[in-house]
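One structure follows; several queries about it will come next.
Complex shown without one protein chain; remaining protein chains in place.
Lettered A and B in written order, each chain numbered from 1.
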Amino acid sequence: MCLAVPIQILEIDKNGMARGIMQGVEVAFSTELLDNPAAGMYAIVHAGVAIELLDEAEARKTIACIEEALGSGPVQKLP
Amino acid sequence: MDLFKNFRNPAMARKVSAEILSCAGSRRISIMEVCGGQTHTIYKYRLRDLLPPTIRLVSGPGCPVCVTPVEYIDKALFLARNRRATVFTFGDLVRVPGTSMTLEQAHAEGADIQTVYSPLMALDYAKQHPEKEVVFLGIGFETTLPPALLTVRHACRDGVKNYSLLLSAKRVPPVLAALLSCQKHALDGFITPGHVTAIIGTAAYDSLCETYSVPMVTGGFEPLDLLFAIRRLVALICQGRHDNENEYRRVPKRQGNSKALALIDDLCEPVDAVLRGLGLIPQAGYALRDSYSRYDADKRFAIQVTSREPQGCICGLILAGLSTPPECPLFRNICTPGTPVGACMVSSEGTCNAAFLYDE
Partner (left out) sequence: MNDKILLGHGSGGRLTRELVRSLFARILGDAGPHSFNDGVLLQVPGTSIVFTTDSFVVSPLFFPGGDIGTLAVCGTVNDLAVSGARPLYLSLGVILEEGLDMELLRRIVASIALTARKAGVRVVCGDTKVVEHGHGDGIFINTAGIGILTHACDEHTVARGDAVIINGTIGDHGMSLLTLRKGFDLHASLSSDCTPLYDLIRSVTAVVPVKWMRDPTRGGVATALHELCEEKPWGIVLRETDLPFHESVSSLSELLGLDPLYSANEGKVLFVVAPEHADAVLALCKMHPDGKNASKIGIVSDVYPGKLVLKTAMDTYRTLGMLNADPLPRIC
């Protein structure tokens, strides 16, 4: 459904409200639904609430796969 | 780590597109996605142009605005106009037609209707204005439900007496079951919604794949995420397999978000629900439990409405993937983004709206 974007956590207060940053924009959101969130991690935020933490290892793996795929052979431009 | 640009690489898109073509050959395949956000990406980047014409990508009932019944809008209008409540809503709901008007038109006539990015702001307002009755319009699927429910939990915790939720939350797996049990469907596979799945977990689709022998792959929201999901689905379909897999591994997990699921279970119970255009679907919605009825706008206010669905609108068939917008008699003449009849035309994820704005 859902417009949710990865935002890097800057700090979290004692009530679980976090301040995060995404390319120059500061966003406030709740981290109450996350397991052990910490500053530096990326939270996936929807409607002011973080619904999951980004799995950075998986993200890097996928990006590496893309880079490898592009490095290996010419790509035909489609008509 | 750029989480946007890396997933918008056109050279990679061409590669994946070629792989999809070589796998599918001339086989006719129909794939449905059930997520407004994914519909939006498909139209924004014209992903259909990167697929062979033999692969049909169908947009299903994944736009929460589109499946909100007329009656819900009428109830919201009743609360704002007859009960003088301050009604908070997500932006995309304000132009959905109720029986006689939209929330935007009610606002023009003086009703106190405000748009917010987060339900938490509605609760903040209620705390700052204890003299007003504040209602949040909680529509959405399982991604949007936890944020709405958090406000009820906080209201409870902080003793807020003037806040309630008008809930119209839907559940994706029962909707998929309803689509699959309809004999007329011609769908070979599903892209499951990445962020709903982050809440409910990929395991939620196991029994559907098994019961209906259809493969499902969880997809993300960037163009490459969707192309990867389609590539995997096409491979599974061509191999005759009905596995349940995840191509958006950086976010949803197999078991989902346990805290969010506990919150949902604590405050809500599954109920039968009406989806606009599709009718009553068993167990496809959530209602607040009786112990939270003081925060349930349906129970808190004596809401009286008489609602009427618009005539001639075939949003239901379109949402089920059985018709396309050009096949609707109202499309482009009576029903346009400026004068929408059905909800599919209002929301920018709505199939009809996207078709109107983005198609030649």
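Here, a residue touches a chain if its C-beta (ideal position, glycine included) is under 8 Å from a C-beta of that chain, and two chains touch if they have at least 3 such contacts.
Not measured: the values here are computed from a predicted model.
Engineer: May I ask you to name the displayed chains that the omitted chain touches in the full complex?
Structural biologist: A, B
Engineer: Which residue, B:R46, B:K161, B:R241 or B:R289, contacts the hidden chain when the whole complex is considered?
Structural biologist: Going through B:R46, B:K161, B:R241 or B:R289 one by one, B:R46 is the residue touching the chain not shown.
Engineer: Mind listing the subunit A residues that contact the chain we can't see here?
Structural biologist: Against the left-out chain, subunit A lists 1-3, 5, 22-28, 46-48.
Engineer: Kindly note down the residues of subunit B that lie in touch with the hidden chain.
Structural biologist: Where subunit B meets the chain not shown: residues 4, 8, 10, 13-14, 35-37, 40, 43-47, 49-50, 63-65, 90-92, 94-95, 104-105, 107-109, 114-118, 121, 140, 144, 223, 337-338, 347-349, 356-360.
Just so we're on the same page, only the chains that are shown with their structure count from here on.
Engineer: Show which residues of subunit B lie in contact with subunit A when the two form their complex.
Structural biologist: Against subunit A, subunit B makes touches at 1, 3, 6-7, 9, 11-12, 14-15, 17-18, 35-37, 50, 62-64, 90, 117-121, 140-141, 143-144, 146-147, 150, 193, 195-196, 198-199, 224, 249-253, 257-260, 263.
Engineer: Would you pull the subunit A residues touching subunit B in the complex into a rising list?
Structural biologist: 1-4, 6, 29-30, 32-35, 42, 44, 46-49, 51-52, 54-56, 58-63, 66, 69-70, 75-78
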